[in-house]
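Below: one structure in structure tokens.
A single protein chain has been removed from this complex, and every other one stays in its place.
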Amino acid sequence: MVTVAKLAQLLSGKIISGDKDTVITSISGLKEAQAGDITFLSNTKYLPFLATTRASAVLVGESFIKELPHLRVDLILITVANPDLAFIKVAEYFKPDTVRPKKGVDKKAVIGKKVKLGKNVAIQPFVVIEDGASIGDNTVIYPNVYIGQGSTLGQNCILYPNVVIREKTVIGRNVIIHSGTVIGSDGFGYVVVGGDPAAYGGVKGVRHKIPQLGTVVIEDDVEIGANVAIDRARFDKTIIRRGTKIDNLVHIAHNVEIGENSVLVAQVGIAGSAKIGKNVILAGQSGVDGHIRVGDNAVVTAKSGVMKDVPPGAMVSGFPARPHTEQLREQATLRKLSKTNK
Amino acid sequence: MVTVAKLAQLLSGKIISGDKDTVITSISGLKEAQAGDITFLSNTKYLPFLATTRASAVLVGESFIKELPHLRVDLILITVANPDLAFIKVAEYFKPDTVRPKKGVDKKAVIGKKVKLGKNVAIQPFVVIEDGASIGDNTVIYPNVYIGQGSTLGQNCILYPNVVIREKTVIGRNVIIHSGTVIGSDGFGYVVVGGDPAAYGGVKGVRHKIPQLGTVVIEDDVEIGANVAIDRARFDKTIIRRGTKIDNLVHIAHNVEIGENSVLVAQVGIAGSAKIGKNVILAGQSGVDGHIRVGDNAVVTAKSGVMKDVPPGAMVSGFPARPHTEQLREQATLRKLSKTNK
Partner (left out) sequence: MVTVAKLAQLLSGKIISGDKDTVITSISGLKEAQAGDITFLSNTKYLPFLATTRASAVLVGESFIKELPHLRVDLILITVANPDLAFIKVAEYFKPDTVRPKKGVDKKAVIGKKVKLGKNVAIQPFVVIEDGASIGDNTVIYPNVYIGQGSTLGQNCILYPNVVIREKTVIGRNVIIHSGTVIGSDGFGYVVVGGDPAAYGGVKGVRHKIPQLGTVVIEDDVEIGANVAIDRARFDKTIIRRGTKIDNLVHIAHNVEIGENSVLVAQVGIAGSAKIGKNVILAGQSGVDGHIRVGDNAVVTAKSGVMKDVPPGAMVSGFPARPHTEQLREQATLRKLSKTNK
């Protein structure tokens, strides 16, 4: 519970209508909001909702002021520089206490030898941290998480229940890893003996496992969804660079490198040694073949399969992925031919 | 072990051939069955197998009687109204004791404060149930499961090993959740700051996490496969309605709503805020884009990608998904043109 006046102060915002002493009790979306809620409006196309929302207060962008409709006397409007960011601050303010985990090392956790634990860590029951691992300040490790030998986690990380971090993994600061995710599983690599080396992939023959002796590096500010798998490198490193966000059920093979601030939507798969640039978007269920390079700022649309290099800034789609406009034209052509062919 | 006479009584069935005192020791499929087994026949196209099955007894539909072949004197036939359902009853009867878990709360489980445990629950080793959670009567929780703060489970649920239920999740009665599945992981939502807002998805810029403060509601009679991920809503609820069945490795994003009695086959992905109707089938590896509506009784065929709303009862396929007949015609057209073009 907080007054509108205090919220405006917290957000460096300006109250342009309504009663500054109104008490806000919760946050919500523009459509779902009820009395007592604060909500936000970050796109002018939603301005009409201001006439009907049941929220008590709304955060709006300073730049929207000219476009604001006739104001309702019962609705509090607070202008801020960036309503999205302001809303995140409010959301953090209202985040329920229930999800703040207990600090300290639970007696039912198993901590190996020569483990370094930072200040203010929360290590919960049935966690196993193997010898030589290092956990940064304020990092929270939920139950049933496994941290392998010599792995390091930076400050302010959150590992949700049942995450597995295999040995020698290096994880930066402010990294969030959701439940069921596995970091550092062995890369998928075999030597085929007795087969036909000319055949695709060496079809026949017996496969001997190539030891996967490298590691995984996850840089600062990365978030990784639930039930993701990121394999360790054969030698060297699989790398996820700073600020990249990875959704649920994504597969990242050995020796892959993903640049800064990229986005991998759910169920994406990236084969071995592919290099993804920065600010790249790989939409849901898309895939990238091994050893491919996807340039900075490129977009791969949903369900596409990238089989050759993608230049920086390109948008590709289909299988095999080709320029998006080309793929659309092919689809239109086929649709037209199919109709005339009936 | 049970006599045919007793089974027939259990199933309200009628023995139309064979010795009612024969002892049945196990159940099996029509083709795999051995002496001592009971099996079932639910489709008249399999009638010829009655001549060769090694089973001792077969359940058949009452309506099949006219079509039955010349009866073998050594084969016991029991007619029932619905052979599938009758067979499920027999299967439950023969379900091995080995899979009935120990009742009670294991000493190696960690139970938080103000947790409500129903009658006859089974809480196994290394389970963590956080403060304020509630577990209904007869519910079974296998090892290494995590139940977050304030989450509630109804009666007669089964949570297999290594399931994660995050905080504030609401789960109904008779819900089965298979191993490795995560319910209530954070939705994949960010505010992009400093990027180009006109670019697809806001390609450039730094992503700030939007707190995901909503929850997940799973209604009665839902079954969820292994290694599924269902995200919590940003606000409000992600909802899976009564009777829906979800296969392995499915992704369900934040704020999705799935109607009653729908079927999501393995590796399906549903993006944020999509609304799926009731009695819908999403076949394997298909995907649905964000904010899309799929109408009641619709079918999305395997590997399709739904990019616009699907009317009730429609069958769509391909990418982007279009009416199934249209997609088939396009395929036929291309095949024809490709041949003449050779």
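Each chain carries a letter (A and B) given by its place in the written order, and its residues are counted from 1.
We take it that a residue touches a chain if its C-beta (ideal position, glycine included) is under 8 Å from a C-beta of that chain, and two chains touch if they have at least 3 such contacts.
Note that the structure is predicted; figures quoted are calculated from it, not measured.
Engineer: Out of A:Arg72, A:Lys89 or A:His251, point to the residue that touches the absent chain in the complete complex.
Structural biologist: A:His251
Engineer: One chain is left out of this view; which of B:Val80, B:Val299 or B:Ala321 touches it in the full complex?
Structural biologist: That would be B:Val299, which touches the missing chain.
Engineer: Hey, which of A:Ser26, A:Asn120, A:Thr152 or A:Ser185 is the one touching the hidden chain?
Structural biologist: A:Ser185
Engineer: Of B:Leu10, B:Ile65 or B:Leu337, which residue touches the hidden chain?
Structural biologist: Reading the full complex, the residue touching the unseen chain is B:Leu337.
Engineer: With the missing chain put back, which residues of subunit B would touch it? List them for me.
Structural biologist: On the side of subunit B, residues 27-29, 32, 42, 82, 84-85, 87-88, 91-92, 94-96, 98-99, 108, 124-126, 142-144, 160-162, 176, 178-180, 223, 225-227, 243, 245, 247-249, 261, 263, 265-267, 279-281, 284-285, 297, 299, 302-303, 315, 334-335, 337-338, 341-342 touch the unshown chain.
Engineer: Considering the whole complex rather than only what is displayed, give the residues of subunit A touching the chain that is not shown.
Structural biologist: Touch set of subunit A with respect to the missing chain: 110, 126, 128, 131-132, 144, 146, 148-150, 162, 164, 166-168, 180-182, 185-186, 188, 190-191, 193, 195, 200-201, 203-211, 213, 227-229, 231, 234-236, 249, 251, 253, 267, 269, 271, 285, 287, 289, 303, 305, 307, 319, 326, 329-330, 332-334, 336-337.
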